[in-house]
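Just one protein chain is left out here, and the rest sit where they should.
As written, the chain order gives the labels A, B and C, with residue 1 at the start of each chain.
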Amino acid sequence: MSVFIDQHTRLLVQGITGRDGSFHSRQMIGYGTKVVAGVTPGKGGQLFDGVVPVFDTVADGVRETQANVAVIYVPAAVAASAIYEAADAGLGLIVCITEGIPVLDMTRVLPFLHERGARLVGPNCPGLISPTKSKVGIIPGNICKPGRIGVVSRSGTLTYEIVHQLSTHGLGQSTCIGIGGDPLIGTSFIHCLSAFQADAETDAVVMIGEIGGTDEQQAAEFVAKGMTKPVVGFIAGQTAPPGRRMGHAGAIISGSSGTASEKMAAFARAGISVMKRPADVVPLLKERL
Amino acid sequence: MSVFIDQHTRLLVQGITGRDGSFHSRQMIGYGTKVVAGVTPGKGGQLFDGVVPVFDTVADGVRETQANVAVIYVPAAVAASAIYEAADAGLGLIVCITEGIPVLDMTRVLPFLHERGARLVGPNCPGLISPTKSKVGIIPGNICKPGRIGVVSRSGTLTYEIVHQLSTHGLGQSTCIGIGGDPLIGTSFIHCLSAFQADAETDAVVMIGEIGGTDEQQAAEFVAKGMTKPVVGFIAGQTAPPGRRMGHAGAIISGSSGTASEKMAAFARAGISVMKRPADVVPLLKERL
Amino acid sequence: MNLHEYQARELLRRHGIPVPADAVADTPDQVRAVAQRLGGKVVVKAQVHAGGRGKAGGVKLANTPDEAAAHASRILGMQIKGLTVHKVLVAPAVEIASESYVGIVVDRGSQRPLLMVSAAGGVDIEEVAAATPEQIHRVAVDPRYGLLPHQGLGLGLRLYRNVAQARLAAEIMTKLYAACYAVGASLAEINPLATTPDGQVLALDAKIVIDDNELDRRPEIAALRDATAEAPSEVQAREAGLTFVKLDGTVGCCVNGAGLAMATMDLVKYYGGAPANFLDIGGSSNPQKVVSALRIITADPSVKAILFNIFGGITRGDDVANGIVQATQQFPIKVPLVIRLTGTNEAEAIAILTKAGFSALTDMDEAVKRAVAQANA
Partner (left out) sequence: MNLHEYQARELLRRHGIPVPADAVADTPDQVRAVAQRLGGKVVVKAQVHAGGRGKAGGVKLANTPDEAAAHASRILGMQIKGLTVHKVLVAPAVEIASESYVGIVVDRGSQRPLLMVSAAGGVDIEEVAAATPEQIHRVAVDPRYGLLPHQGLGLGLRLYRNVAQARLAAEIMTKLYAACYAVGASLAEINPLATTPDGQVLALDAKIVIDDNELDRRPEIAALRDATAEAPSEVQAREAGLTFVKLDGTVGCCVNGAGLAMATMDLVKYYGGAPANFLDIGGSSNPQKVVSALRIITADPSVKAILFNIFGGITRGDDVANGIVQATQQFPIKVPLVIRLTGTNEAEAIAILTKAGFSALTDMDEAVKRAVAQANA
């Protein structure tokens, strides 16, 4: 087992013929992901790299290939539409890599997904990887190793940094999930923690948060009440000034709320081992395992 | 028992100080309905007829009086808003008497109700009456008698005509429900038939349909498959020309669909006794009881 | 309320849908002038609220302005399905590569606006639905989200293999959907949605039906009503606040409530008569409405007997009785009057009628039988 994706994942790529879509589709195929369909309106009937059938619509692709997961690499202007389309085609897991979707668009997209029971990971996220089983998104496969640590993060390269630490010290991962840096996202820390808690192949979880919002505080409450597996946490942005957006649209301290220190305090109260720096992840995990 | 309303119904009247609302509130109170609250924005704090407290909002009224059913007498221009407000205040049954709500407004109202699990009866309907228990709407109480016949109808005065036939021949009613003459309504024949089938105090059902749409055909299928109690049916509009709206916004034959003859044929196929004229109701019911 | 084609075209144009330029005219000379201005071939189309205009000879192609005027002189004044043509539309004749159908109707089953398209356009969509239903593609739009881009494109691809044309069609669908909510339409159709040899996608004919319940809040749409296109009795009835539909029989009906009115008409037929009209005086009980109703019914020369069927609920019997008495004081009623009246204030009503020399029945069947007998006498 692993979380959300595994060797049975049959992936459909929205925007497969685009610049990013084609690059990452090749990476995913190279990693061993079953990329069964691509979608680009007007290119239906073509074969991507001579192998993956391309369809005009997601509905066509799902019908013909029994794809069960979609990943989205289309430009921001049409990314919300792509999410609607994937959910409307009945896909239960939709991973949106695209950055720059207006937050007001997400206020409408999220209830649409909720009504259909579809899970969105992202947007503005690096996606997921279950080492050796499946990679959906852009997390570099070579830094990951199969193992029993679950990783969930709002960030991209910071996750790679921490996963790299894990892998080089022999701590492989069950699944790594990048939930995205936007203020409104489909899958929260709690959804992932809950899945890791239920996953027989996960022994401990690394949670990588950042300034902005209160997701980490809520996640900490969840950990305190609902988790038996050890959790190690990090918060980026201790030195960020209030009121300024630190790259991610969601990484902003509003007034006095959403600061790194309040999040770290919530972690500590919930029994989460708090990393002071990325390099702490391995010693803290080893303490708890 | 009875259907949808009974002696435990605690009624809130939206538009209680208006012309229609005040007239019918007095009628309902006179009939014995527990009218516990009224709503007219700006008149909060007053007492209607010295008895019923008036509130500015439905939420206030529900909180203060534990009302569990709303009836709406406000003008068409604000009737959709009144339905939203009642549903948002958590009321599970909302009866909208008002005629003239644009059908496109209803396309948005209905999913709102559905999401909250609230039942709407109407709009453009005479409401419900459970003789001697409760009257919600405008059905004249004096023509009804308590008994074991359920009546469900798209019409107003035609229902009174038929109920009058029943009462004068000793066939009292468990509940009479006017579901309304609009093309989009909250409660269908099937909902009512299903409730009558489940109601221990109902022995047989009279269903009064008319031209337009296919609700009666679907109801007939439901009767054939799901009902053990006898049903007697009438369809108004055998002489109506196609393409013309016969008063009710929903009473229109579109092309060749929605005719009285196709509905009567569906009734007959489903084992529903078909009345040729209103006066047939008593002999047909007596045949089946 | 039905709109004329020229009105529907203008509304669609205002919502950004590509519709060729056109003009409406009510004389052959105007038609000639418009055809001259438009240049080239034009089509002259009768503006009446009836389908099958083409088959009836109400749509003609003209190669020259003079030919257009000649067609117009034949079409103007023509009767199509009982309606007189007062106006024609003049539009450029467009070279057509393909004809499709796009329509939105409020669907009772799904309780949503239903977007329907068919590559078999230019013909009656009901015929397509009957003969080859698989040629019609549908999406029930969730109005909470509106028409989503992939839904429009998906339907567009059902019409055109060319993705650029499919996108144009999708854009038109999005605008048609927006137009429905903006103008309060219960039906909006483009038929045909045409492609031209150079790849344009154009709306060449349009039909819009406005939900009557929208008119109060949309005075600019209500102003589009063309009273000359309706039966004068129906215009009168509407102005008096009555719901009235003219029919072919001899028994004039005056009833309170739409369902009871239909049931009364049906019972007239059941007893061998034929109703002359549907007439609902509504729930309120205003004697003046009864007077107006009688004025409209008695104006119809085919009416041989008048049947009142009143089941008093909100409607008070005494108000109706007073209305009948007032009407007889204002104008002569030359045909027999059969009155059935029961319910609220029945006793007062009967007293009023008796005093004025009328008798009233309380049983519906009995009243209908008598009225039919009088009309057939």
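Rule of thumb we're sticking to: contacts are C-beta pairs under 8 Å (C-beta built on N, C-alpha and C of every residue); 3 or more make two chains touch, one makes a residue touch a chain.
Because the structure is predicted, anything quoted here is derived from the model rather than measured.
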Shown chains that the omitted chain touches within the full complex: A, B, C
Of A:138, A:219 or A:232, the residue in touch with the unshown chain: A:138
Residue of A:184, A:204, A:227 or A:282 touching the missing chain in the full complex: A:184
Option touching the unshown chain, where B:28, B:58, B:91 or B:235 are the choices: B:58
Chain not shown: contacting residue from A:32, A:45 or A:111: A:111
Residue among A:16, A:52, A:94 or A:236 touching the omitted chain: A:236
Contact footprint on chain A, counting only the chain that is left out: 76-77, 100-104, 106-108, 110-111, 126, 138-140, 143, 153-161, 164, 181, 183-184, 208, 210-211, 213-215, 234, 236-241, 244-251, 255-256, 260, 276-279
Touch list for chain B against the chain that is not drawn: 41-42, 56-59, 78, 81-82, 84-85, 88, 108, 112
Footprint left on chain C by the chain that the document does not show: 144-145
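The working rule: only the chains that are shown with their structure count from here on.
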Mutual neighbours - chains that touch chain A and chain C alike: none
Separation of mean Cα positions, chain C and chain A [Å, integer]: 55
Whole-Å separation of chain centres (CA-atom averages), chain B against chain C: 28
Inter-centroid spacing, chain B versus chain A (mean Cα positions, whole Å): 50
